[in-house]
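A protein chain is absent from this complex, but the other protein chains hold their places.
Chain nomenclature is as follows: A and B, assigned in order of appearance, with residue numbering initiated at 1 for each chain independently.
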Amino acid sequence: MSILVGLAILFPIIAGLVCLPIKNQKARGGIVCLTAAVLIINSILFLRQGPFPIPPAPTWDSVILVFNYVILAIFLFVAIRDIAQRGISRHNILTIVLTLAAGIPLAIFEFSWAPHTPLEVTPALYIDHLSIIMCLTISIIGSLICVYAIRYMKDHEEHRMHLGELKETTQPRFFFFMLMFLGAMNGLVFANNLLWLGFFWEMTTLACWGLISHDRTPIAITNAFRAFWMCLIGSVGFSLAIMLLWNGSSDSISLMQVINNGASAGPLFLLPFALLCLAGFTKAAQLPFQSWLLGAMVAPTPVSALLHSSTMVNAGVYLVLRIAPGFQGTHLSTLIAIYGGAVFLATAILAISQSEAKKVLAYSTIGNLGLIILCAGINTPLAIAVGIMLLIFHAISKGLLFLCAGAIEHHIWSRNIEDMEGIARNLPLLTGITIAGMLSMLVAPFGVLIAKWGAMEAASSIGVWSTLVLVLLMLGSGATTVFWAKWIGRFLCHSPVPGSSKMEPFIPLYHGILLMLITFAVAFSILIAPIYNSIVAPALTEAGYNAALAFTTGAWFLKSPMGIFAAWPIFIIITLALLIPALTTRAKPEASRSSYMCGENVEIGVDEFVAVADERTELKTGGFYIENVLGEGNLNRFVVPVGIVLLVILFIVAMI
Amino acid sequence: MGILSTSRVKSPWLLHFDCGSCNGCDIEILAALTPLYDIERFGIVNMGNPKHADVLLVTGPANHRNYRVLRNLYEQMPDPKGVIVVGTCGCTGGVFHNCPNIIGGIDKVIPVDVYVPGCAARPEAIIDGVVLALKKLSRS
Partner (left out) sequence: MSTGWLIGSAVIAVIVAPLIGGLLRGIDRKLTAHMQGRIGPPIIQPFYDVIKLFGKKPMVAGGAQLAFAYAYLALIITSVVFFALRQDLMVVLFILFFGSLCLPIGALSVKSPYSQFGGHRELLQFLAYEPILLLAAIPIALKAGGFPIANIFEYGQPLLPHLWITFIALLIALAIVMRKSPFDISSSEHAHQELVRGVVTEYSGPYLALIELGHWYEMVLLLSILGLFWVTGSLWWLSIIIALGSWFIMLIVDNINARLTWSWMLKFAWGAGVTLVALNILFINLGWM
C-alpha cells in the first residue's frame, strides 16, 4: 500500500522533473496526461482501500530534513537575487527575515532539542478519510486543471509572443511547478509527522512563488514575493508550534496525538493550536493576508484555478479542519468562528466593487474559505460535516469558474467583466457552462448552498455568540448573491439576435474539461446523501465526532438535527420547473423588438439610438460597482485592521 | 363578449405621447387622471412604457423629426392596440395645418382609431374617446 502513497506523492514530482528538459509540447502534454491518469486512478484506489497508517522509513526522514533546509535556502537565494536585481524592497527584506525566523527555530528544534536527528514519528503518514477526501479533490480536480493548462499555456504563450513580451517557451518550468505541486499537496494531506507537514507546506509555498512569478513581469515578481512572506508568517507559526508542543517524546509532534490530547493538557496548550491555525489562515489568504491571493491573480489562469481556489488554499482550511477536534468547546473555537464570518462578510462586500473577473473569483474564494473556517470554529458534528462538504463542492465549482474565466479570457483577450457583456451571443456553450457554474455556487439545490444551509443551522446552536456569527453569515450570503447575479446578467446582456445563434467551435481541452467539471458539480449535488455517507461521515467518526448528530440520510433527504433538506425532490422539481419552459418556449423571430429607448431606437438588433442633431449614437450599458463606497480603497482601511485585531484577540484568548 | 374581450375593455393601459403639442391637451389628459375625473375606476392606468400599453394617446401634430419616434413607439406596443388622437392639432394639423415643418395630423404617420377634436379637448370628451376606442378594441 505504500506503493499507492509513493505514486501519489513522488510520481508527480518526478514527472515534473522529467518535464523540465523536454522541449516538445506534445511529449510534455503526454506526460501531464499520464500523470493525471495515474493520480486519478490512484486516488480512487485509496478510496477503496480505506484508512491505514504508513510507518516511517528512516531514509525518508533524512531526505525530508535535508530538503526542508534546501527549500528555505532557495527562498533566501531568491530574495537575495531579487535585492541584487531590483534593489531592496520591503518584500524581499520581509522574505529574508521571515525565512530566517522560520528556519532558525526549526533548526534549533531539530538539531539540539530533538533526541536524535532526524526525528522519527510513528506513523509518519496516516491515511484517513479526511486525507482521502483531500487526495481525491487534489488528484481529480488538480489533474484536470493541469490537462486544461496544456492548451491554455499554448494559447497564452502564443499571445505573449505575438505581443513581443516573450521570446522562448517557459512551459517546461511551468509544468514542473504544477506537477510538483500536486505531489506536495498529496504529501501534505497524508502527513502525520509535523516536521513532514512543515516540509510539504514549504514545498507548496515554493511552487506558489514559481507559478505566480511565471510571466516574470515586475508586478508578477512583486506579487510572488508578497505571497512568499505572507505564507512565511504561517511557517514561523508552524515552527513555534512545533517547539511549544515538544515535551520530550516523539509522540508530541504526531498530529494525531496532538489532536487527541487537545486542550486538556494544560493552560498554554491552546497556543500551538492558535499558531497552527495562523499558518492555515495565511495559506488560505484570510484577513489581513488577503492581498497575496488578490495579487496572485496576475498569474496564468490555471495557476489561479489550481493553487488559489481549489487546491493550495484548501491546505490551509484542511489544517484548521483537521485540528478542530483539538480545540472543541473552547473560547478559541468561538473566536475562530467569528473570524471566519468576518472574512466571509468583508470579502463578499469587496467583491461587489470589483470589475476584474479573477479578482471577483479571488474574493469569493477567500470568502468561502472563511465560511469553512467558520464551520471549523463552530465545531459541532454538523458544522464539521458541512465544512468538509463545502470544501469539496467549493473546490469543484471554483476550479470550474476559474477555468471558464481563463477560456473566456482566451476568446476575448480581456479579464474585465464589462468586456464580457453579451458574450452569450457569440460563445453560447462557454457562457452556458459558466453561468451553470455560478448558479452551482449560488442557489439551491446545489452543494454549496446545501453547505451554506447546514452552516446556518449549525451556527444557530452555539449559544450567545451565535448571534454575531449568524449576522455575519446572513449578510455575507446576501452580498455574495449580488455579485454573482450581476455577473450573470452581464454575460446575457445583448440585443436580440437575428436568426439563431451558432455554437462556437468546440475545443476539447477547454470545453471538454469544463463540461466534465460541471457534470461533477451537478452529479455530486444530486448524490449528496451517498457522498455524505461514504466519505464524509467516516471522516467525522474518525475525528471523534458523533456522525449521527451531523446528518442522517434517507432515501431522498438529508436530515440535520434541526432541519431537513429533501435533496431529490427539490432537484427534480426545480429541474422540471426550469427545463420545461426552457425547452418549450421559443420566441418567434417576428416578436423581436428593440429595447425601450424613448422611441429613439434605430433598428432591431442594432445597439444605437438617435441623439443630438439626429445622429446615431451607440447604446452603452454597464454594471455598477459602487467603487467609491465598497471599493478596496475605501474598505481596506477598515477591513485590514479588523483582521489584525481579531487575530490579536484570538491569540490572547488562546493564552489565557 | 368572451372573457378576453371583457378584460381588454376593462383594463386599457395608456401610453401618453406629446407629439408636437402646445401641452394644452396634455394638461387636460392629466386632469382626467386626477380624483375629479378618476379614470382609474375604468381600469385605465397611465404606463410610461409602450411595451405595457394598449392605447396610445397622442396629442399635437406630427412633424418631420418626431414622426420617427411616434412610429417607433407605435411599433413597440404589442397587439391588440388602439390609437386615440386628442386635440385638433393631432386630428388634422389644427392651427399648424400647412406649416412647412408639419407633416399634418397623426394619421399621416400611424393608423388612428379615434379622433377627439377640441382645442383643448375637454376631459369628458377624452373619456368619451377612450370608451369609443375600447368598443373598437373589444370587437377586434
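In this section, a contact is a pair of C-beta atoms (placed from the backbone, for glycine too) under 8 Å apart; a residue touches a chain by one contact, two chains touch by 3 or more.
None of these values were measured; they are calculated from a predicted model.
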- Item | Partners of the unshown chain among those that are drawn | A, B
- Task: Return the single residue from A:Gly50, A:Gly489 or A:Gly633 that touches the missing chain.
- Result: A:Gly489
- Message: Touching the hidden chain in the complete assembly: which of A:Ile41, A:Ile219, A:Ile564 or A:Ile644 does that?
- Response: A:Ile564
- Task: Return the single residue from A:Ile22, A:Leu475, A:Leu527 or A:Val602 that touches the missing chain.
- Result: A:Leu475
- Message: Can you tell me which of B:His52, B:Arg71 or B:Arg122 touches the chain that was removed from the display?
- Response: B:His52
- Note on the structure: Those residues of chain B that touch the unshown chain are 3-4, 6-8, 10-11, 13, 35, 38, 40-43, 45-49, 51-52, 54, 76, 78-80
- Had the left-out chain been drawn, it would touch chain A at residues 422, 424-425, 442-444, 449, 453, 456-457, 460, 463-464, 466-468, 470-471, 474-475, 477-479, 481-482, 485-486, 488-490, 492-497, 501, 561-566, 570, 573-574, 577-578, 581-582, 585, 587-588, 591-597, 607, 619, 621-624
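Criterion: only the chains that are shown with their structure count from here on.
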- If you average the CA atoms of chain A and of chain B, how many Å lie between those two points? 60
- Message: Looking at the complex, which residues from chain A come into contact with chain B?
- Response: 593-594, 596, 598-601, 610, 614
- What residues of chain B sit close enough to touch chain A in their complex? 17, 49-51, 65, 68-70, 72-73, 75-76
